[in-house]
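One structure, pasted below without further comment.
Omission of a single protein chain aside, the complex is shown with its protein chains in their original locations.
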Amino acid sequence: MTPPSSPSPPVLVTRGDLPALFNALRAKGYQVLGPTVRDGAIAYETLASPDDLPVGWGDAQDAGTYRLVRRKDASLFGYAVGPQSWKQVVFPPRCRLWQATRKPSGTSFQIEPSDDAPPRYAVIGMRSCELHALAIQGRVFLEGPFRDPVYEARRRDLFIVSVQCGQAGGTCFCVSMKTGPSASSGFDLALTELCEPDRHVFLVEVGTARGGEILQAVPHRPATEQEREGARKLLERTARSMGRVMDTDGLKEALEGAADDPHWEAVAQRCLSCANCTMVCPTCFCSAMEDVTDLAGRQAQRMRAWDSCFTLSFSYLHGGSVRSSVTSRYRQWLTHKLAGWIEQFGTSGCVGCGRCITWCPAAIDLTAEVRALRAGASRQVASSNGGEEAAA
Amino acid sequence: MRPRPFRVIRVSRDARDVATMTLEPFDGHAADAFAPGQFNMLYAFGVGEVPISISGNPHESDRLVHTIRRVGLVTKALCGVQRGEAVGVRGPFGRGWPAPREMEHRDVVVVSGGIGLAPLRPVLYELLANRRQYGRVSLLYGTRTPEDILYRKELERWRGRFDVDVEVTVDRGDAGWRGHVGVVTTLIHRVPFDPATAIAMVCGPAVMMRFAATELIQTGLEAERIYISMERNMHCGIGLCGHCQYGPWFICKDGPVMRYDQIQARLDRREV
Partner (left out) sequence: MKTIETFLSEHPFFQGLDPAYIDLLAGCAANVRFDAGGHIFREGDESKAFYAIRQGKVAVEIFVPGSGPIVIQTLEAGEVLGWSWLVPPHRKQFDARALEVTVALKFDAACLRTKCEEDPKLGYELLKRFTQILGQRLQATRLQLLDVYNVSR
């Protein structure tokens, strides 16, 4: 899978030589982040070496279900995605925007920006869906009339070693959303793990010049055509084994027309409005501003924290919330993610990573809800055309 | 984006729970020019920030005027500031009322309710500054009681002009009130305007705007020439925090002023 604009053809790196990649990144001043096993799940942490990766671990995911499972091999990337997404690196769950101090005279105040220079991160193991999510969320923060300086500073120097997926997760549907399972751009380096009985190697694609530079410090040789074919076949197999499917044809119009569908009420009966889905979603970008002050009232700070449209106070206005029912809040989230987003930012907001399905305590599956809403919509069209009611 | 400290150079308590303040920058630089209908995020030190429409004269850009109604913690703090004290300002943000050239040679009908007169006052200043450019100009204003009438002296002054129609009504009169009593929608058929070409601008409580727009449509005014000012919870004011979304629009950058034909269907829907 040679990217069209690749500076060089793919190479092969052995498992044994992989630590050199980590060392090269650290030598360049990057803090290396990647997946590791923690608290019964695969979470993103600082990694010292490839041994910190979830070696030999896989996962079993379904609606409202997540389990780590032991693999028969020693794969480093033999799982899908965990509860965390990479948005926490560029869009921190909580950060300080600025602080203000009252002037000694007491009347005016002075505002100082938060000068904490963000660390330079290199992330290992970003999958294709996550690369797309990064690009999608990046549009929100960087391509509007106002740019977010926090996001900009953290995204600018982000070094990405992505991973082409060797297996599909139980709730994955990147193929439906055209965001995977393999990526052709957006990364500095992309790894495809080939974990075979007689050897454990990585096909490495170079995506950028600085990716190529880092690669110089890692022992490698050109990949053979057979090895490239092996990687291609692996990705094709992944694409065929997606856990979920979502029909996106005309989905925007279908959802826009489904505002009064009674099905929203049915979902709301199950939805706890716990906001898990928005926390784990890699593209959700809503945030709350919090103003805090010290007891003397002399120093004030503005904090920014993740927020969710599922909370009652999200749409608070004049003594009440505009969206006070769970029905309206679920409708808002799904319609925004799959329809409104397109009008706002030009693409769907969903990358098919399946996290919202896996981590919903009520096991709500948005692919199933979309199917139900589309069925409802076509039933309405059929009856308004005077035709027979379509079979459910 | 960080708030800029502005000094309160004048503050008047208008109606019951309403204050109007005039601000100028502490640092001596000019305030940013604004378009009628835009808003600033006003910051009360340590308490928080709220979006408040700018209600001053757009041609007097060295100072900012804001009319604030006390409805919560932040607005309470803002209504309590004294002369000489500081208020943080970020802005101006948002899409405002139609530009002067869009209103040229047309009749203009301004329909306001309660505090909704504040974001519309800059339009009146604009229209009166170049009065000859426009057709008939009407200002309709409805509020709760005579005590709640905003900018009373100014309204009386405008009412005295021969080239502006000012009609004021209250929901409930008092012993001394000799003016209209009734909802502001009843004033719409009282003022002369050509529905085939006029432009209408409406601002006030959501219910009032909905009914006023319906009444305007009934006069023959097309939905494409009716503008209303929407309101939603705002945190950042610059399209990044997601709170102010209304359908696919961010009220802070695609609004607050929106054209009625674009939102007509959604307005009737609940909890959007």
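Worth a mention:
Just so it is clear, A and B label the chains in written order, and each chain counts residues from 1 on its own.
Please note the rule applied: a residue touches a chain if its C-beta (ideal position, glycine included) is under 8 Å from a C-beta of that chain, and two chains touch if they have at least 3 such contacts.
A quick note: this is a predicted structure, and the numbers were derived from the prediction, not measured.
Screening B:Thr20, B:Asn40 or B:Thr185 for touch with the missing chain picks out B:Thr185. Residue B:Phe211 is the one among B:Phe6, B:Tyr151, B:Phe193 or B:Phe211 that touches the chain not shown.
Although one chain is not displayed, its contacts with chain B can still be listed: residues 17, 69, 71, 113-115, 142-144, 148, 169, 171-175, 177-183, 185-186, 190, 204-205, 207-208, 211.
Just so we're on the same page, only the chains that are shown with their structure count from here on.
Between chain A and chain B, the centres computed from C-alpha atoms are 41 Å apart. The part of chain B that touches chain A in the complex is made up of residues 1-3, 5, 7, 26, 43, 45-49, 71, 84-86, 88, 231-233, 235-236, 238-243, 245, 247-248, 250, 253, 269-272. The residues of chain A lying in touch with chain B in their complex are 97-98, 100, 102, 107-111, 113, 140-141, 144-146, 148, 259-260, 285-289, 291-293, 297, 300, 307, 309, 314-319, 322-325, 327-328, 332, 336, 339-340, 343-344.
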